[in-house]
Each structure stands twice: as C-alpha cells, then as structure tokens.
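Below is one structure; the comments refer to it alone.
Missing here: one protein chain of the complex. Every other protein chain is in place.
Residue numbering begins at 1 within each chain, and the chains themselves are lettered A, B, C and D in the order written.
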Amino acid sequence: MFKTQRTNHHRPRRHRAKKAGLPPGSLVYVGEVKTPVPALSVIEYDDTGLAETHFPDLAAWRAHQSAHATRWLNLYGLQDATVMREIGTRYQLHPLVQEDILNTDQRPKVESYGDYLFVVARYLSYDADTLSVSSDQVSLVLARNTVLSFQEQSSGTFEPVRERLRSARGQIRKLGADYLAYALLDALVDQYFVVLEQLSVNTEELEDALLDKPNQASLQTLHQLRRATHNLRRAVWPLREVLNTMIRNEEGFFQPGTGVYLRDVYDHTVHIVESIEALRDLQAGMLDIYLSSLSNRFNIELRALTVITTLFMPATLVTGIFGMNFKHMPVLDLPHGFGLALGLMATIALIMVAIFWRRNWLR
Amino acid sequence: MFKTQRTNHHRPRRHRAKKAGLPPGSLVYVGEVKTPVPALSVIEYDDTGLAETHFPDLAAWRAHQSAHATRWLNLYGLQDATVMREIGTRYQLHPLVQEDILNTDQRPKVESYGDYLFVVARYLSYDADTLSVSSDQVSLVLARNTVLSFQEQSSGTFEPVRERLRSARGQIRKLGADYLAYALLDALVDQYFVVLEQLSVNTEELEDALLDKPNQASLQTLHQLRRATHNLRRAVWPLREVLNTMIRNEEGFFQPGTGVYLRDVYDHTVHIVESIEALRDLQAGMLDIYLSSLSNRFNIELRALTVITTLFMPATLVTGIFGMNFKHMPVLDLPHGFGLALGLMATIALIMVAIFWRRNWLR
Amino acid sequence: MFKTQRTNHHRPRRHRAKKAGLPPGSLVYVGEVKTPVPALSVIEYDDTGLAETHFPDLAAWRAHQSAHATRWLNLYGLQDATVMREIGTRYQLHPLVQEDILNTDQRPKVESYGDYLFVVARYLSYDADTLSVSSDQVSLVLARNTVLSFQEQSSGTFEPVRERLRSARGQIRKLGADYLAYALLDALVDQYFVVLEQLSVNTEELEDALLDKPNQASLQTLHQLRRATHNLRRAVWPLREVLNTMIRNEEGFFQPGTGVYLRDVYDHTVHIVESIEALRDLQAGMLDIYLSSLSNRFNIELRALTVITTLFMPATLVTGIFGMNFKHMPVLDLPHGFGLALGLMATIALIMVAIFWRRNWLR
Amino acid sequence: MFKTQRTNHHRPRRHRAKKAGLPPGSLVYVGEVKTPVPALSVIEYDDTGLAETHFPDLAAWRAHQSAHATRWLNLYGLQDATVMREIGTRYQLHPLVQEDILNTDQRPKVESYGDYLFVVARYLSYDADTLSVSSDQVSLVLARNTVLSFQEQSSGTFEPVRERLRSARGQIRKLGADYLAYALLDALVDQYFVVLEQLSVNTEELEDALLDKPNQASLQTLHQLRRATHNLRRAVWPLREVLNTMIRNEEGFFQPGTGVYLRDVYDHTVHIVESIEALRDLQAGMLDIYLSSLSNRFNIELRALTVITTLFMPATLVTGIFGMNFKHMPVLDLPHGFGLALGLMATIALIMVAIFWRRNWLR
Partner (left out) sequence: MFKTQRTNHHRPRRHRAKKAGLPPGSLVYVGEVKTPVPALSVIEYDDTGLAETHFPDLAAWRAHQSAHATRWLNLYGLQDATVMREIGTRYQLHPLVQEDILNTDQRPKVESYGDYLFVVARYLSYDADTLSVSSDQVSLVLARNTVLSFQEQSSGTFEPVRERLRSARGQIRKLGADYLAYALLDALVDQYFVVLEQLSVNTEELEDALLDKPNQASLQTLHQLRRATHNLRRAVWPLREVLNTMIRNEEGFFQPGTGVYLRDVYDHTVHIVESIEALRDLQAGMLDIYLSSLSNRFNIELRALTVITTLFMPATLVTGIFGMNFKHMPVLDLPHGFGLALGLMATIALIMVAIFWRRNWLR
C-alpha cells in the first residue's frame, strides 16, 4: 500500500493541478511521500503526569483509553487517506480540513471551525549544497483539550517540546492545549532563525567571492540564493498574519496568559521578515556590484589589449618607411642607419608607454 | 444569422471601443464568435432526482416545465441577442446585466441586484505554441433556486460538475443553488492551477535554455511568458476580491455551510496569486541573467579576437625590421638569419600566449 | 472681446502659475481659447416632450422661459467671464465652483455644495501624429432638476446623448437629471476606450518595429507613447474615485435606480485603469527589448569587423616573412614559391573562416 | 546681538544635530540667519476698518492697544529668542510650539493645543542658476480671533494678502481669523505652482538638450533637477495631509463657510503632487534616453573607426604580397603591374565601402 514516489527536489511540481475536477473534500494525498508507514502517537499529560503511546496500527489507537486532561496526537506520514479519514471522523473535522491536511502545498493560514482552530504552518530546512530552502507542511488542529499535528516527515523540530513535556521543564505541563499549540509554532519559528542564519552566511560568503573575483557562476549562485530567500519569505510572511489573527483571539481558543507568548512568537516573525528584507536588499546590491565589476574587468582587459596594439603601430610604420624602394633614400646608406631606426622605434614606444603609464592604462 | 468572425488570436482588439455612443443596456455581443449556434440546456435536480434537457430552439425552452427544486440553465454561444433578451426577460435580469453578459471583456466582479447575484469570472486556457493565455468570460447569475451560466464556448470545465450531479457523487445534489455556484467557480479555479503549472514548466525550460545558450530569441520568449503570466494574474487578482465579497455574504445568498467552501476556493486564489508573484520574480531574475550572459559572451568573444590580433603584432614588426633596406645590416648576412628571425617571432608569440593563458584570456 | 491665444500644443504651460496672488474666486479663464464665441444652449425635456434652444446672447437666455421638468444647460467657450458670472449668479454657484470651471486644468473631482453636486471630468482625444493625448476639462453641475455642463470646445462626445434625448430612445427622457449626468459621464468614459485602443494599436505597431529593426527614433516614439499613456491614466485614475464617491450617494443626489448605472461606468473606469497598467507593463518590457537589441546589434557588428581584421593578420605576416631581406633564404628561390606563399595565406584564412563559421561569428 | 552666519547654500547642514542633549523646549534658533533685526508688525481689521502697525521694539508692542476684532501678528527674523519668548508668553504658546517655530527645519504639520492650532508650512523658492529648490519654514498659530505668523525672511508671498486686506477686496475683512489663516496657506501654495512651472520648464529644456546632444554634464543637471523635484515634493506631500486634517475640523477652529476654501487649496496640493509625480516619471525616462543615447553614440563612433581600420587591411595585404622577395614572381615584371596593383586595392576598397554603405555603417 505504501509506495515511495521519486520527485525532483530542485523543482517540485505543483501537484494540485492533478486534482483539478475532483469534488471538494476528496481525500488524496498531494505531495511527496517521505514516510512510507504512517506513525501515529499520542502524548497525554496534565499536572499529575504524562503518558506517551505509539500505535502500531489504527486498531490499537481505536482501543486506546485516555488517561490525562490534555492530549497531543501526532501523525507522521500522510499518504494513507484511511488514517486521515478515521482521525477526521473521531474529531469531527470538516472534510475541507481533512483535504487541506493532505494537500501539503497550502500556504500558512488559520481558520476557525467553531469547535476547533485549524492552523497550517510550514517547516523549513536549508540545503547548503543546492542553496535551496525546502518546506514541509505542518497542520495543527487545536480543540479545547486536544492538539492534533500532522506532518509528512519527522523533522525533529518538535523533539525539544516533547522533551520539555517529558521532563516537566518550564510550565508546559501545567498549561493547557493552547499553550502546547503555541509551543509547537514557536519551535517551527525557531527553526526559521536557523535557516535565515545559514542563508545569511552563504550570502555573505558570496559577497566576498564577488568582490574578489566575479564570474558567471557567481551570478547563478546569487540567483539561487535569491530564490531561497524568496521561499523563506513566502513561508514566514503569511505566518505573521496567522499569528496576528491568533493574538486577536476572537473565538477564545487561547487563555489570557497565552496571549503574551503568542505576541512573542509574532515578534519573532516580524524580526525574521525584516531580516529577510535586509537580505534581499543586500542581494540586490550584490547584483549591481557584480554586473559593474564584470563589465569593468572586461573594459580594462580590452583597453590593455588595445594599448599593446597601439604600441606597435609606430614601430611598424618606421619599418615600412625604411622598407620603401625609392632610389634616392640617402638615409639608407648611413653606416648606423639600422641602429638608429631601431633606436627611433624604441624611443617612440617608450614615450607612448610613459604616456599610457601616467594615464593609468597599463594595469 | 450566425456568421463566424475571424480575429487575430495573438492580439485581440478591444471591441468595446466600437460600442462608444450606444445607450447603456444595448444588447450587442462584444467578442469573438466561437460557437455558431447557441446551445441552451437546463439541468434540474434535487434530493430525489435529476433531469437534463437540451433545447433545439427558444420555443422548446418556453414550453419546458420545471420538475425539480434547483435549476441550472447554461447557454453556450452569445452572439444572438434575442436569446439573451428572452432569458433576461424571464429571469428579470437588469439591462446592464444582460449587456455585461454579452460584453465578454469584463473583468471579474460580483454585483448584487437584490433578487440575484451577478458574478463574472474568466475561463483561462494556455496555448503552449504561442505561449499565450487566452480567456473566455463566464457569467453566472445566482438566484434563490436557480443558477444561470453563460459562456461563448464550451470548454469542458463544467463537465466534472455535471458528472457529479448526474452520478449524485458527494453532497452536491443535496445542497442548493448556492453550492452549485460555488462548484462552478471552484471548477474554474482548478483550471487556473493547470494553466499556472504549464506556465511554470515553460518558464523553467526557458531558464535552462538561457543558462545554457542565451540568444535573442530567448528574450522574445521571455517577453511572451511574462505577458502570459500577466494575463493570468489579471484574471485571478480581481476574482480573489470577488470571492472575498461572496464570503462576507452580506445579502444572504449563501447558506452557512457553503461559506467554508467559498473560503476554500478563496484560499486557492490566494495561493495562485502568490505563485504568480513568485513566477514574476523568477522571470525578472531571468532577464538579468540573460542580459548579463549575452553581454558577457560578446565581451569574451571580442577579447578573444583582440588577443589574436595582438599576438600577430610583434611578429609583423620583426618582419618589418628585417625587411628594411639599410645598406649596413650585418644581421641579414647571417647564414641562419632567416631561421633565427622565425625563431624570434615564435618565441615572442609563445611568451604572449603563456601570459594570456595565465590570465585566462584564451578561452 | 474674444481673442484667440496661440499656445504650444506639444507642451502646454501650466497657466495656473500666472494666477498666483489673486484672491480665491477670481474669475479668469485659465487655458487655451478654442471657441472664439461662447455658445450657450438649453435642452429641456420630460416624459411629454423636448425643447432645444440655442441662445445668440445672454439677453436671449435671460428672457427664456422653462417649459419642461428637466433642464440641461450647456456652455461651449469659457473665456468670457461675464457669461460664467451670470450663469453662476442664476444658479447660485459658489465663487470657487465658478473659478474651478474657468481654471481648466483641474483634476477630476466631485464636491457637494448642499444644493448641487460639482463634478469635474476630462474629455480626452488622441493625436496619432504627435502620439499625444490632449485633454479638455468638462465641468458638470448636478442640481435637483438641472444639469449644467461647461467645456471650452465642442468635441462631439455629448452628441449621442443629445440624439437619444431627441429621439426618446431608451429611458433617458423618463429618468431625471441624475441619469442625464450619468449619461454624460458615460459618454466621456466611452471615449476613453477609443483613446485606449488607439494607444494600444500604436504601441503594438511600435513593438513590431522594435523587434524588426530597433533604432534611436523608436526610443523617442516609445517615450512619447509612455507619456501619452501616463496622461490617459492621470485622467482616469481620479475619475474612478469620483464615481466611487457618487455611488456612495451620501447626499442623495441620485435616485436608487441610477446607482446601478453609476456602478457600471465605475466598472468601465476600473477596466480602463487595468488595461492602462497592462499597457505600461508592455511598454516597460519594450524598453528592455529595445536596449538589449540595440546593444546586441552593435556587438554583432563590432565582432564582424574585428573578425575581418583578424582574418588578414596571418596573411600579412606571411607577406612580411617573405619580404625580409636575409641573404640566405633558400625558400625564395623555389620556382613556385610565390604560388605556395599565396596558397599558405589562403589555407590559413580558410581554416580561420571555418573556425569562425562554426562559432557562428560570421553572421 | 544679531550676527549673520554664512552657510553653504547648496548643501544645508542639518543644524538639529547640534541641539542633541538640550532639554525639550530650549529656545535656540536653528537655521540660517537671513534677517538681521527682527521685524514685528500687527494688522488689525474687521468689517469697519483696518489698522497696520510696525513696532520698532518689544516695548512698543507691549504698549500697543488692540482696536479691531481680528488680529494678525507677523514676525520676520527669528534668531532673537527673547522676542519669541515674549510673544509665546503673551499668547500662552506651549514651550514645544515656541521651540518648533525656532527650529526651522520642521516638516509641515498641524497640531491642536486646545486654544489654538499650530501649523507649520514651508515657503519654497527656485534658483534657476543652481537648479535648486530652497525652502523657509512658515509657522502659523491660529487662535480664536488671532493669527500669528513667523518666518525668518520676508519673501513677499503674503504681500497680496496684505493688499487685499488694505483694499478690502473680496470678503477677506468680513471673514474671521480662520479665513486669514486659509488665505496665507493659499498664498504659499500659489507659490508652489510657480516653482513647479520653473522646474518643468528647466526639465523640458534639458530634455531637448538630451535628445539633441547628450553629454556627461546633462546627467549632472538631471541629477540636480531630480533633487530639486524631490525637495518640492517633500514640502507639498505632508502639507496635503495637514490640509486634510484641517478640513476635518475636529476642534471647530474653522467656520463652516471656510471649509470649502480649505478643500480648494487641498485640491491644489493634490494637483501639484500629481504634477510632481509626472515630472519624476519624465525625469526617470530621460535618464533612460540619456544612457541609451550615449552608449549608442559611442557604439556608432567605435564602429566607424573599426570600419576605417578594416578598409585598409586588404590594401595593406596586397602591398605585402607584391613586396615579397621571391625570385620567380612574373607578375612583378608586367609593364603596368604597379597600376594594376593600385587598381586592385581601390577595387577591393570600393566593394567594401559599398557593402558597409548598404549596411548603414558609414554614418
């Protein structure tokens, strides 16, 4: 049932086009399969303790009894629509929510469905070899005591949150599901800082390379960095709006104490967006420097070559003059005529070199 | 009565200018005739069943009795104003609505006329040969139990909706005319994903070609792709606004359950708009790369040619020197003078080649 | 009293500067005199009939008795301030309104003065010879049963409206002064479509010319087209806002049934604005293509010339070598030496031609 | 006490930086001293008459008794803080208002202080020699029956207003202090039209020069014009906002009849802002034309020179061929060999000239 599908990492196809014509709410996984077997787990906790369960199959999950007040269900691997359908039925998720969870090219958004809040965010990772930012959709459902999270692949981003839950570090066990949802989003945004830093480092390395020795390959690298920056921006920009909506908290999904934390992660997104804009400005300026340097270098080289050509012209003329076949050219009879001619050529050449040298043309 | 009019596909004339001076509400078809004989059909349905009728002429339609709760009247072929007038009279459409349906260069919009909602959207198709996006106006009228749809040409976009109605797949038969209107718009937007993907593929192919071997024709292709992207954007951008207005649902044309579906298709348009912006950025960056590559290539070629010229200068000077006619040139009497001169030329040339080689000028 | 003033059509001076220092409400005509003798006329109409009167002078107008419910007073020729003052006094127009009517470089605007609405719009015409858009101010005053319209020159734009009034075509005679005001604005906007189409045609012709054979004159033409497009935009952009204000109808100048017509002409302005933006994009892209083509062409020519120079270098060297005066040059004694030397030159030249041919440098 | 300070007109230093560290409300004149001795005058007027007084010193002003309902106090010359302090105390101006009046690099703004409205605007003048726009701050305080105006230098802008007051032209004496404040702002804005026109004339002159014969100096001129346009824009842009705030009249400083006049001057600022944008567009387009023309000219020249070089290559080769020293060159023995050789050279050169001529390369 689980097949691995190979796709071109560099240029993901827009799979959505293939779904054109299907009725809304059709549960078909749209994206690249990265986890062959779905991995379903539940962490339940409250002030008194924590229980963590990994389910081998859906039947085991069906039989599971809840033991604590707050529940976090996590699913890695989305290509099996039956899993999605069963979870969706149990938690009464709207068909469109189920569809959006499986269509993993959604842009970040938040939608209220009365009983629960549906949040789409993106996990980002940076590949320093291809200089590209790839992204995975992370779907969150925040119900009163429950958080559901869906992702195609385990990226390790949520691991620190699990650790804090297990070790009861900080207040995380005392606060409810809304704080957990915040903690998961915060973990995603923390990862954006990592991507941003790597992008910045690579951009600055390229800047050094450009100033040192510009070549056509640098332009290609710059183009890739700009695209990666664009992709980062595309994930962060709408998330900022999402967090702003969550801070307004019109439906009361968040307790008053959580608002200040949401505002904090919102500030982080604003910070990242501004850094991205600065990065884009830097990259645009680098393009100017590159083009100018390249053109400058060719101009200097062409001038150098033309200078050489120019230097030889007078000497060649002199040889031509003394190579003419006039009968009466007394100068040809001079005993040191040949030496004088060579000296004349050398003198003219030296004068020209001096002039060009003063004009700084002999670089 | 039905004549086919030939127009230049590549550069459609703005027909509206020809109507200047006519009173508002004048029923004249403005656009290209693609369907010679108007095709009028009605699909009626409700929970209990479905009836589909194709009318050979207006008389047949006049005699038709309605059998089900919800009605979808569709008209392909708009150039016969009498058909429009009769439909308009029966459904009490405002003269301006009738005019707008026939003036097929409207931008997407939604207008409430109290008893019905008038929606203009555009069907898009992509021609990979001319790299152009062409568009057809689709006009929808949503009354309480009725949807009217008007288009010059059958494009097959609505066929999946008809199939779902016929097969009673999904909930479509249970929900009313407002859901049908949503389904038609959703079908149009699904088609946009197809156009967007084709445009993206062609853009990326061009990018490969540009990086490989830029030439003047690529620029022309890029220009066409940018125009096509612009046309796509021009159809989607206002539709987003239209859907936003429909979601607000100030006049109550949509039932509560339909709102979530409208929001879904709205999200799709936002997604497409963002992808279009990314595509435009990519295309703008390609222009930079193209111009830089082209200029770079010419610079390298010119340098190569100038290098060749420069290489010959010293040798030519040497021949000139030994071609002078001075009486006293003992060097000319050397037994191996000729060979030495040739050797001198070769040596100078080799030294210059070595210098140019190290400077990377002999590519 | 009526003098014709000559102005530079191509570059209209901003006459407003001459008025600096005058008190507000000073009645001085600011603009170019195009109609030497003011032409004042009134059309009165209602359901029952229509009367049209042209007045030879102000006295005739003073003596005129009104016969129908709705009145449309039109004035062509504004340079005689006494006419303006008398009309202004009779209809109790604010001094600033009178001043604005005579200062014919106003931007489109709408202002409510309680008893009447003051609307400024612009009539546009396109001169295909100078590729320029010229504009005339059209001032409208909409009072309860009266429309006043003021323009320096009869442009024929309002003629279709007059024809519809005379022939009682459409509903125009049944509806009041507010519908008449709409009809006049609609006639102006219809004319914008004509200008837009002509501009588009000229732009596309230029595009063909550019792709075919770019030259410096094309750039000048492009510059003129961009300026003309800018002028068109400058007249339409604020008119859109004006119509939007009129649609809101906060002062109740428009009857409910007229609102839908205003919305229609508003849609037209939005449509024109979008087409203008597309045109501007196209023109900007043409500049890129032009600059690239021009530079490309020169590069190719320069390369061609340099190729020719390069082809001659080896042959010249060969002649130099065999022109040296060494005593011992056995090669010179060969019976077919001359032919061999020529053959050598030809061979080298052919090899070089082959190399350049393969590199595509001999275009 | 009054010293004249020399500053660099072309590049005004930002004097504000020198005040860093002083407490707010510190009364230090920030700007260039242009009027050595402060000139204080009062014009009082109402329906019944007008009295104008110029005060030699503060004592005379202290002793002055008011005779009419509306009062306009004007001060030219701001560098003596004691004058400011005394006026400020008498009219109970907030310390920050006094500071702002003396810090003459404020941007236009309006602030309500309950009892009075504080307005900052700028007087602009254009220097056609340096192509620069210089500006002076004009501060207005509008209290119930009083207008205070402060400016470093008498520019003559307010003279027409004084003339209208003295001659009782228009309604200005009948209306109150709010109308006077409007009249002063209107006088300033009228002056903007003058500056705008001069800038436009110079821009158009430069455009002609550019199209005729572009050179490096034109670029410098263009740069100066763009900076001047920017300075004009910088003064007008916030003034528009100021006038908008005054029109809203939330504090009731303006009587209902004055609102329509404020709206008029507001329209003027909108008009100017639009003309400035058009001017900036024109200037940006001129840069494109300049750069393209310059590059084009150099390309043509370089091509011409290279054409000449190319023309000589074949002839030089011919001379080389007949200059070779082969023993057996029967062609050398032809009686008319020399003439034939010259003829050959001329023929080749003529053919090349013909080819280049047809290709339009001999311009």
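The rule is simple: a contact is a pair of C-beta atoms (placed from the backbone, for glycine too) under 8 Å apart; a residue touches a chain by one contact, two chains touch by 3 or more.
Worth saying up front: this structure is predicted, and the values here are computed from it rather than measured.
Counted over the whole complex, the shown chains touched by the missing one are A, D. From the set A:Ala39, A:Ala60, A:Ala128 or A:Leu211, the residue in touch with the chain omitted from the display is A:Leu211, counting the whole complex.
Touching the missing chain, out of A:Ala209, A:Met313 or A:Leu342, is residue A:Met313. Within the complete assembly, residues 160, 164, 169-170, 172, 183, 186-187, 190-191, 193-194, 196-197, 200, 204, 211, 260-261, 263-264, 267, 270-271, 274-275, 278, 281-282, 285, 288-289, 292-293, 295-296, 299-300, 302-303, 306-307, 309-310, 313-314, 316-317, 320-321, 323-329, 331, 359, 361 of subunit A touch the chain that is not shown.
Taking the complete complex into account, residues 11, 13-14, 16-17, 19-25, 94, 96, 100, 105-107, 109, 111, 113, 216, 219-220, 223, 226-227, 230, 234, 287, 290-291, 294-295, 298, 301-302, 305-306, 308-309, 312, 315-316, 318-320, 322-325, 329, 332-338, 341-342 of subunit D touch the chain not shown.
Rule of thumb we're sticking to: only the chains that are shown with their structure count from here on.
Across the assembly, subunit A contributes 323 as residues in contact with two or more other chains. A linear topology is adopted by the chain contact network, the touching chains following one after another without closure.
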